[in-house]
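All protein chains of the complex are present and in place, except for one that has been dropped.
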Amino acid sequence: MEILSLLSPMFFLLVMFGVLVGIIFGAIPGMTATMAVAVCLPMTYGLDLTNGLALLLGLYVGGISGGLVPAILLNIPGTPSSITTTFDGYPMTQKGLGEQALKTGITASLFGGLFSALVLFLFAPTLADFAIKFSYIEKFLIILFALTVIASLSKRLLVGLFSGALGIWFSLIGTYDISVGGNGEYRLMPEFLVDYLESGFSLLPVLIGMFGLGTILQEAEKGVREEAVDSVKFQKGAAFSFSVFKGQFVNLTRSGAIGTFVGMLPGVGGSAASVLSYTQQKNFSKEPEKLGKGAPEGVIASESANNGLTGGALIPLLSLGIPGDSTTAVLIGAFTLQGIQLGPLFIGENLDTWNVMMVAVIFANIVMFTIMFFAIRHIAKVVTVPKYLLYPGILMMCVVGAYAINYGVMFDVWTLLIFGVFAWLGQKVGLEVAPFIIGFILGGQAEVYFVKSLESFGTLTIFFTKSPIAIFLWGLIVISVAYSVHHTVRAMRRKNGGSGV
Amino acid sequence: MNQESDPFSIAIDFPQSHLFFPNIVHWVLLILALSIALVHGREIIHHVQGWAESYREHGLDYDRLRLFGTLGLVIAYFLLMNWVGQLFPNTGMGFLLVSMPFMALLSLLYVHDINRKKVLIILANAIIAPFMAWYVLAQLFFITLP
Partner (left out) sequence: MLNKLTKTLCVATACAVAAMPVLAADGPLRGNLRVVIGSKSTGGDTYQNSSIVAEALAENIGINVKVDAVGASEAFKVLSRVSNGSVVMIFHDQSYLGWLYGVKGYDNIFEEYTVGPTVAINPGNAYAVPKSSPYQNIEDIIQAAGKGEKIRVAIQPGGVSEIGFSALKNAVKLRFPGAEENIVAVNTGGQSDKNQLLFDGQADVINASVQANEQYTRLPEDDQKAMRFVWLTARKETIEQANPEGMGETSREDLLEFVTPNASVTQDGTKDFTFDKEFFFLYNKDMDPAIVEQIDASLKEIFDAGAIQETQKNSFFIPNFMPSAEAQSYLMDKRDQYEVIIESIR
């Protein structure tokens, strides 16, 4: 076994170090797995390929997983893909179940991570061939499918849809970027703002602005009364037990599979994965009305999917030479630096490297789980920190994250403020933040895939006739919409019946 | 593909393609806004009337000092950070030197029932937290800070 000689104690130590640093990056609002990998890339120059990959894959897994901590405890998604974790994770914290939510989340993460690693190991080349069947048209339908979650997340259907469309509108501001095939023209902004808005608003500053600063402004308005989240309740919360996973096997597997699958499609990206699996859980749940109010199954769906992403995004990287998401795009740099060429022949030509990577991914997931499981008791106490200390700290870290996300752009820091104020004022007139954010995240992709499909084919009917996959996706979209309409109507009837009208 | 006979055919002019999707979104927004007015219109008017009434009777009930203090401090923080940062290019000093007073002031703004112990904790936090962030990120990981 050649591979055994490659696995030194150093290898495992580097994975562990990577996971730890990754978790910290992921846990800081605005710092992402991509950034963790990017800043540590120079450290791998001095390492050989095996050890370099150990570190980077550890960072990747840790970074994706760490995002659930602020999402659950502070209602701020640490990374864009943990946005749906806030929907149920934070309500659980408010009920004093923060620790339970975190443990549920990391267990789901572990499952999703291992599931996707297994899929990666067994089916990578086959799945890569399947992934290239998804052209602009099928990708547009996937995004459309993910957008249907807006309907089921809306408190009031029309207002929610309006918020979602507004989110899409905001995501289009700036240049129609040539790097995605656009024509490089400006739109949706007045001439005098061109200097600032040329590249549009970046996702992360918008996200942490709305969730971080927006919340702080709301609290400031009310005078920052309570010193901390109800700490007494928190201590008394029921102990975590694995029994929350009873009956969740289908959810875990489906979410892991959705994460792996979406991760596999280049360009579609991480946030779509957790959004999609959350929608599906809501549609298939026995008690859909509980989702969004602190149901563990929501956390499970979201977290299993976003760790499923890790294995998924590695599939096109290792079997097509094409990164599945922004983090794996940085990994390409690590390979090229070591003189390893990626592409459809990579696995066959570098079997040892491939096996080593699998070991690293699996080990990283286990390390992630172990570190988090035992550290969580202490991490969860963050919510007992008095708000007058916590909020300035959160703001400072949000600033660091916003400034660093595009490697030092001051406008991204101002974006924080703009969207913080926007979220705070918007909610007063009924704006729904979750649909808005989902529209914002998916808007850009929806545009490119839609417009490019029409440019190639010149007819709307192509969305229905392109392939069996397209028809299948339409089926899913129709089912998803039908479900949310059904739930809305039922909820309305109940409400009307209750008030005696 | 004979485009003549296809009622769904759409030709997109590449030089104008940047406006195609935004236009669709504009229509969707307009239609949704009208539907909201139609469906929830009466409810909204009631709501606004109720709000106006309570405003006439009680005025606005909110913590003026903390709200505007927060906004003012945040704006000053962002402006100063950039300005100080340019005095010491590429060192992250703008972030470090401005974050400390900002955190201290914001904490002092938010704290209730102030006492000596709280002030000490606030000051310690305001010095240690930015320093740790700066040291780890700018010095160990070479992340560019203002």
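For reference, chains read A and B in written order, and residue numbers begin at 1 within each chain.
Operating definition for what follows: a residue touches a chain if its C-beta (ideal position, glycine included) is under 8 Å from a C-beta of that chain, and two chains touch if they have at least 3 such contacts.
Since the structure is predicted, the reported quantities are computational estimates derived from the model, not experimental observations.
One chain is not depicted; across the entire complex it touches A, B.
In the complete assembly, the contact with the undisplayed chain comes from B:Leu120, out of B:Leu34, B:Val48 or B:Leu120.
Only one of the listed residues, A:Phe12, A:Phe121, A:Tyr186 or A:Phe373, touches the absent chain: A:Tyr186.
Mapped onto chain A, contacts with the missing chain fall at residues 38, 41-42, 129, 132, 135-136, 175, 178-186, 195, 198-199, 266-267, 316, 320-323, 329-333, 336-337, 339, 341-346, 406-409, 448, 452, 455-456. Across the interface with the omitted chain, chain B contributes residues 14, 86, 89-91, 120, 124, 127-128, 131-132, 135, 139, 142, 144.
Rule of thumb we're sticking to: only the chains that are shown with their structure count from here on.
With centres taken as mean Cα positions, chain B sits 20 Å from chain A.
Within the complex, the chain B residues that touch chain A are 1, 3, 6, 8-12, 14-15, 17-22, 25-26, 28-29, 32-33, 35-36, 39-40, 62-63, 66-67, 69-71, 74-75, 77-78, 81-82, 95, 99, 102-103, 106-108, 110-112, 118, 121-122, 125-126, 129-130, 133, 137, 141-146. Across the complex, chain B is touched by residues 35, 39-40, 42, 156, 158-159, 161-162, 165-166, 168-169, 172, 176, 182-183, 185-188, 213, 216-217, 220-225, 227, 386-389, 391-393, 395-397, 399-400, 403-404, 407-408, 410, 413-414, 417, 420-421, 443, 446-447, 450-451, 454-455, 457-461 of chain A.
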